[in-house]
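Note that one protein chain of the assembly has been removed; the remaining protein chains are unaltered in position.
Presenting subunit A:
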Amino acid sequence: METFRYTHLPAAHAHAYVALFDHVSNAAHLRQRIVRASQLEGPEGDHEREAVNFAFVDARLITSILHLQTAIYQAILAKIQGSLRTKTVHSEILWALSPNNNITEAIKRFGVSDSTASLIVVRVGPPEMSDIEHRMKTLVSGDPLPLTDLTKLTDWFAVRKCYKLNADPALKAPGLSIAQQQLAAGEIVVSTVAMKSIAA
């Protein structure tokens, strides 16, 4: 697990705890558990909602740590400014990642689905959430990886389709190497996420 510490943010949202898992085996169960938690009522529901109070992001669609950080940062900013478009800061991360404004579609595409094999788990919160890594690991059955391995899991074909990059002249210029195309695609993707709040 890694921790992003934002010293200029108010304490309640100053830290983002992020873990990466590959070969996740309980994606379907996890998804059902999140859906059920949202429907439960009373103290039992509160307890279960807290247990799954994370953002679960499909790692295939994330191109770089910066891509993820940008979405997390814009989501925290919206939370602090009271301009969330979804219900929580965690769903806001998924919405920020999505190239369009449909919340359901954002969660479907960027969240955990039954077939998700690699997963990023994010928790935004105050400093000193000591048991968070343990909680993430009990929640997700899979192999924990260092976050820097993120780029090895990127599915560029899916990224291009999702962010509609295939029609972009930036990637179609003749003589571009694969690495150059990915550099250009990564830049478009990060910029798209960063400006989500003011996209037309």
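For the reader, a short list of remarks on this structure follows.
In this section, a contact is a pair of C-beta atoms (placed from the backbone, for glycine too) under 8 Å apart; a residue touches a chain by one contact, two chains touch by 3 or more; residues count from 1.
Methods note: contacts and distances are computed from a predicted model.
A chain of the complex is left out here; the name its UniProt entry carries, from "Glucosamine-6-phosphate isomerase", "Proteasome subunit alpha type", "non-specific serine/threonine protein kinase" or "WD40 repeat-like protein", is "non-specific serine/threonine protein kinase". The residue touching the chain not shown here, chosen from A:T70, A:S98, A:S118 or A:T154, is A:T70. Touching residues on subunit A toward the chain that is not drawn are 1-10, 65-66, 69-70, 73-74, 76-77, 80-81, 83, 133, 146-148, 165, 168-171, 173, 179, 183-184, 187-188, 190-192, 194-195, 197-198, 200.
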